[in-house]
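Note sheet for the following structure.
The complex is shown incomplete by one protein chain, all other protein chains being positioned as in the whole.
Moving on to subunit A:
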Amino acid sequence: MSVNLTLLIVMGALYACGIYLILERSLTRVLLGLMLLANATNLLILATGGYAGLAPLFAKDTAAQEYNDPLPQALILTSIVISFAVTAFMLGIIYRTWVLARQDEIQDDLEDRRVAATPSFDAEDDAEIPAETSEFPLTMLGSDGRDISNHGASSADAGLADGGHETDQPVATLVAGGREMPAEHAAAEEKPGSLNVDPNPEGGGK
């Protein structure tokens, strides 16, 4: 198999730019990067077909090896169609991100951050167990003799306050699905068709 040097250099440049761009945080650049990668791959497939030959239309007197290999071109055609669809979808998502958040950046996962900020102390698993374990204790005594009957509850509060929950502050509530519920909880409950979700979101439309 022979290789076309120009094709190879162009392909390398496209791959380099594509990889550089998908490492960016801006979504539009990531999309451009993905398009460059897809096109570089199309060139790679083209290169596997070898030197250009005759168009693969059957003619009586032409020897088989003079034709171009049609299969890579068929593969490229398929992959162009697929990357076209994916690009269109990505553009839709980017526009939607812009409508929702007014920014063109990849956002952090909130749940990830919350788990990372959780203290290693777990109120249920790691709380000090009272030494007195009889079924009917008059007072619950800790191993050092102090009264700790309320210990679990207070440390639970402390642990959760560290975890980023504002337990002292009044919780913001909103009316959703005909009942009042905390805003945080309302956000967690949304699902398609749920009564809490606006059926016609901003930028949507039928």
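The criterion applied here is as follows: a contact is a pair of C-beta atoms (placed from the backbone, for glycine too) under 8 Å apart; a residue touches a chain by one contact, two chains touch by 3 or more; residues count from 1.
One rule holds in what follows: contacts and distances are computed from a predicted model.
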item	value
Complex member absent from the view - protein name from UniProt, among "Carbohydrate ABC transporter permease", "Energy-coupling factor transport system ATP-binding protein", "NADH-quinone oxidoreductase subunit K" or "Na+/H+ antiporter subunit D"	"Na+/H+ antiporter subunit D"
Contact set of subunit A toward the excluded chain (per top definition)	1, 22, 27, 30, 34, 37-38, 41, 44-45, 47-48, 71-72, 75, 78-79, 82, 85-86, 89-90, 93, 96-97, 100-101, 106-107, 109, 111-112, 115, 118, 123-124, 156, 160, 165, 177-179, 181, 185, 187-195, 197, 199, 201, 203-204, 206
